[in-house]
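Encoded as structure tokens, here's the structure I'll be asking about.
Missing here: one protein chain of the complex. Every other protein chain is in place.
Letters A, B and C mark the chains in the order given here, with residues in each chain numbered from 1 onward.
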Amino acid sequence: MPDGSISLAIMGSGGTGVMTAGQLLLSAAGDAGWYGLMTRSFGPQIRGGEAAALLRLSSRPVEAPPDTYRLVLAFDWSNIERFAAEIPIDASTLVLHDPDAGPLPAPIAGAGPRTAEVALKQMAKGIEGGRVNMIALGVLAALAGLPVEPLEARVHQTLARRGEAAVTSGLRCLEEGREAAATLGETPEPLTAAHTPRWLISGNEATGLGALRGGVRFVAAYPITPATDVLEWLSPQLPRVGGCLVQAEDELASANMCVGASFGGTPSLTATSGPGLALMTETLGLAVASETPMVVVDVMRGGPSTGIPTKSEQGDFDIAVHGLHGDAPHLVVAPNGVTDCINATQWAVSLSEALQTPALVLSDQAMGQGRAIVPEPALRDVDTARRTPSEGEANDYRRYRVTEDGVSPMSLPGMPGGAYTADGLEHGETGTPSSQAAHHQAQLDKRRDKLERHGYGDYWADIEGDGVLAVITWGSITAAAREAVDRLAADGIDVRLISVRLLAPTRPADMARALAGVERALVVEQNHGGQFLAYLRGHYDISAELVAFHRPGPLPMRPGEIVTELRELAKREAA
Amino acid sequence: MPDGSISLAIMGSGGTGVMTAGQLLLSAAGDAGWYGLMTRSFGPQIRGGEAAALLRLSSRPVEAPPDTYRLVLAFDWSNIERFAAEIPIDASTLVLHDPDAGPLPAPIAGAGPRTAEVALKQMAKGIEGGRVNMIALGVLAALAGLPVEPLEARVHQTLARRGEAAVTSGLRCLEEGREAAATLGETPEPLTAAHTPRWLISGNEATGLGALRGGVRFVAAYPITPATDVLEWLSPQLPRVGGCLVQAEDELASANMCVGASFGGTPSLTATSGPGLALMTETLGLAVASETPMVVVDVMRGGPSTGIPTKSEQGDFDIAVHGLHGDAPHLVVAPNGVTDCINATQWAVSLSEALQTPALVLSDQAMGQGRAIVPEPALRDVDTARRTPSEGEANDYRRYRVTEDGVSPMSLPGMPGGAYTADGLEHGETGTPSSQAAHHQAQLDKRRDKLERHGYGDYWADIEGDGVLAVITWGSITAAAREAVDRLAADGIDVRLISVRLLAPTRPADMARALAGVERALVVEQNHGGQFLAYLRGHYDISAELVAFHRPGPLPMRPGEIVTELRELAKREAA
Amino acid sequence: MSTCEFRPKDFKSGVKPVWCPGCGDFGVLNAMTKALSGLSLAPEEVAFISGIGCSARLPAYAAVYGFHGVHGRALPVATGLAVSRPELTVLAMGGDGDGFSIGGNHFLHACRRNANLTYVVMDNAVYGMTKGQASPTTEADWEGSKLTPEGTHIPALRPLELALSAGAGFIARGFSGDPNGLAHLIAQGIEHPGFSFIQVLSPCITYRPEQMEYKKHVHEGFETTSDRRAAFAQLMDDDNFTQGLLYRSDAPPYTPDRAEAADLDRIAGQFALAAGEQ
Partner (left out) sequence: MSTCEFRPKDFKSGVKPVWCPGCGDFGVLNAMTKALSGLSLAPEEVAFISGIGCSARLPAYAAVYGFHGVHGRALPVATGLAVSRPELTVLAMGGDGDGFSIGGNHFLHACRRNANLTYVVMDNAVYGMTKGQASPTTEADWEGSKLTPEGTHIPALRPLELALSAGAGFIARGFSGDPNGLAHLIAQGIEHPGFSFIQVLSPCITYRPEQMEYKKHVHEGFETTSDRRAAFAQLMDDDNFTQGLLYRSDAPPYTPDRAEAADLDRIAGQFALAAGEQ
């Protein structure tokens, strides 16, 4: 773990307020000028099951999960066997537990951590209206070295609506927690505060914001975990910018509503997860053939089928890139961090509008539901202008005219002279259905060419560092890969990081440039089959040796795992 | 064109009886002991639009389309510009046309064919109840050298239900046609008759038969061109073997009905085309995760989207292999000829049952709706036995038990002690939902391993010939590739043919053996993007140089095109 | 009709229909163009949205904006358009298979949602485009389909009853053989604020040639009501050939929430933390 970062896990059974404690700690850390990330882990119960809040607080921006947790605080050990694998600990971990909760369970004790008892329940009982989670918050904040003021302010703000007594009791709990912490003889990590502007945002909120900034003004929604919060965040925002959201009866409807709104000229989006995406592919093919822009955000979860709805995985690469029937080139964009969800989604909207083809945004549960304190984002400018016919073009208007760059002017309902019928049947330039080979070839070429000929600029990938070794990756696990690269750099081993944001279409020349001089590259992804690796092999000509590193979810991809693989790679090179 | 084969095209506008003439010619040729193939080409009208019957008759089994047509007979030139590209002609072609239909249109005249007038309309008028198509049939049969008896017998049989006058008039027409042909001074190709047993069957019928032989006893149906005839053929057959067919409200229902019936122990199937397959992928993922056997036949047509419903293309490779969300390994089998539709479909059913995972059968319009006279098929034996729990296993029954070969015994409703809940949620061995990493990994491994560890035998591909050059292909265009290889062999150039039947899972060791010694391989497929090529590159380690040859439909892939590419390949090798 | 600026033929595109000669859908196309002309609409203000089927080919034959989508999904496409561009006149259309079989769920929810659009179903009780299979409105004992050669054994769906129970606010039945009457119904449907459903008996002369008799069976009879009870009562006596406007309610059309403007920076502002003060 790099200096200036501390990781904590808080866990307990339903109703104990684990998440509230985690959120307060995160926001207070933000107010204190720190950076941080919080993810949540829930049991299968709809409500009130055991839960864990997993935090990492840092002096520097941080989006990767830690390798192990420094501090683990358990209210109780309810169903710990379901959680244990998600909270790696080792001998350096300090496990704080309530003696009332019984002995340390095997999965915890086995790692041989340092332990200390904190009589949370008993202390809470001693305070009028006292709550276990507030005491825990006091303990953890003190052990993390978090200044008192911002935490008290946040607690004050949160409890205020429950009345003064609640506030007093909450602050009392914090204090007792702090005192209990002082008796443990631990020295907090010295985290330094940033004085730059920062945001507190989740990936799903960032995706929503990116959509609005990209110009999306129509959203069709069908709820699905873990994408629902994108839609729920957008719902009250859209009317404020003149847009609207419609709840659809299913994903077939939501995708087709987007087609209809977009046909009318309104940039449109829906968000879903794997099972919903599967239901949308027929309509995505229609958008390809009819050249209708639209954006579908897929917040990936464990698959296949219903899979593991609340946990992250990068298993939808294949369906996103190859899941449409027939030859149906389209855009696939993967944000590679919480903040990047803003810009990447915005970019997807503008590419989709400019290229008149559907764009998929591949996010995932870890990034989407991860809540991070990030540097104020550098927002990219984009203009989402759809090409409409010039006056000249409106005479003899041909909707699917073959042009130099493959993009044809698109008239919108209401424009005189521009009437045409969009069609998912193969068609000639006017849109009239045709089964002739020449028309088919021309339109297939056009639909491919417009994607290949577009200038995507540098934003197609993040390329960092140099060296003959590389990591090639995509999506949320980029943060872990970046941290791994940093750690190797600290050991004097240079590794280039290539995080591909534009997954489709391919960028052969750009990739060749990015990989110039690279001899071996580790291809890192979080799925079982190595879907991205096969794509790189099948669709690119890469001379560097590609070494696979992929494993499925639900455990987050940790920097240390990648460090281990990279060290192997470095050794092989030396040999 | 090889010796002993003749190709003919008959065309005319709606209601002129083009297809009847074509079918009579084909069946009579069958009765005469010949082999042959007939495909149809229609205009966009639902009924009565222009149409062409495209035939190839031969002394030897033939399933590939010809490079050019020897004989073209036009009743009229209605919308010929839509057809011309599908009926290649050259200077050796004899175009027979009715002077009443006006001058030869440009797309025909341009190729500089030999021409002759046959006054079809006028002759028909001269006969009581005379019909143009019967006269044409007489002309063509004579020019093809078809013996008179079988043709007269077929015409007799067909017209009998319209009464004696119709028969007399039909036979009269044949005779006048024959006489007209005699005046043209053409010498028919000397086709020899086979005396071996032969079948007359379409690919879609063969698929239906294969399904029944594989044990399918439940079919759910939603019509879609060009798959409907699979379902329509099966409908009256199923009850005869104790099965049944249910017409569903949509493809979501048809796929899920198959899941339900299969859960109950009945081997189940549905047939569809691209748009319907797109709607089924969520359910296919469910079948993967819940380990429920089922077969989906995709009779491919032009894509993307609604595309070109009546024409052939191999564009659904990607969605078939990669179209499911999450890591969802399953079976994809491609019949490589009309007859092979029987065995390959039967095999798909039995693999699906044995491996408890869904199987896709990738057929296409050309093969599915092509009607061929073939040697009596060598039917493969298969036993479609699902593994059920032994008595010992029924105590402590665990539906998803991890076994050596990855296949777990599957109890069926009605079996005491075997009750379990099948689930698309990730689960432990008993089926109880779980989001634990260890369960996820174990079940993902198991679902992959059972496919990879199975012994598929030699039937995974057809491998013919030897040499350092190869053609790698799949599906219906295998016939054209085989003919191309034969032609090169006649020139002394040896080319190995590898027609892959098991598209998924991959067979790395088998492929390595098949390609041993091959230096360059032409990868031939009928789609725009080269989907199979990318798969071979991405998922196999092939040391031979892979050279792309792919183009979209709707024009059939002709042997001559492949010959040209192979000659190029052979030249490069020599260089 | 004296104020019309565009004649019915100005609403035709000139593309030759793929329909069989004699198909009922020709009459529906005529009725539509007549209705639009009568309402003094300009072609570019109108959008025709369809799924897949013979009948669903209609948009390309009109000179309006059209979208020929995928099978069964005309209504959500039309809903997206109508809701985001409320000033347009949006008509959705297609066949009985498209609308009641694969598209049944969207029909149900379009009736409930009541977005401002008009849905015309050309009902021929058969899948024409795929060459003659039974649709939901096909009689249980029709033996004309190879897929169900002994009939489906499933009673025909009653579209008007379904629409009424699902909450539709404008429910009518017309006949393609009566383009004037049909044009009038369509015009009323367009003028109705909210979702209007018009079932049109439109014979398929190729796969259901017996439907040429429809003209003998159709009869006037519906008395327009805005009382659901009265509407149900009429449907209990319906022989499936009663013509006219059965039911009209004045429920307000669906309009999703739209509020006053905010700028994007203000929206983004919610994520900013107070700068660290330590």
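Convention: contacts are C-beta pairs under 8 Å (C-beta built on N, C-alpha and C of every residue); 3 or more make two chains touch, one makes a residue touch a chain.
Model, not experiment: these values are computed from the prediction.
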Where the missing chain makes contact, among the chains that are shown: A, B, C
From A:A116, A:L212 or A:L231, residue that would touch the chain that is not displayed: A:L231
Selected from B:E63, B:E86, B:E189 or B:E205 as touching the chain missing from the view: B:E205
Sole contact to the chain not displayed, among C:Y61, C:Y127, C:W142 or C:Y254: C:Y254
Absent-chain contact - pick from B:A261, B:V295 or B:V407: B:A261
Sole contact to the chain not displayed, among A:Q122, A:Q247 or A:T403: A:Q247
For chain B, residues in touch with the removed chain: 27, 30-34, 147, 150, 193-201, 205, 209, 212-213, 217-218, 220, 237, 239-246, 248-250, 252-266, 268, 282-283, 285-286, 290, 373, 376, 379, 411, 413-425, 431-433
Residues belonging to chain C that touch the chain removed from view: 101-105, 108-109, 112-114, 136, 150, 153-155, 157-158, 161-162, 164-167, 228-229, 232-233, 236, 251, 254-257
For chain A, residues in touch with the removed chain: 44-49, 221-225, 228, 231-232, 235-236, 245, 247, 249-251, 275, 305-306
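Going forward, only the chains that are shown with their structure count from here on.
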Whole-Å gap between the CA centroids of chain A and chain C: 41
Averaged-CA centre spacing for the pair chain B and chain A, given as whole angstrom: 43
Contacts with two or more other chains, residues of chain B listed in rising order: 44, 275, 305-306
Sequence positions of chain C contacting 2 or more other chains: 68, 70, 72
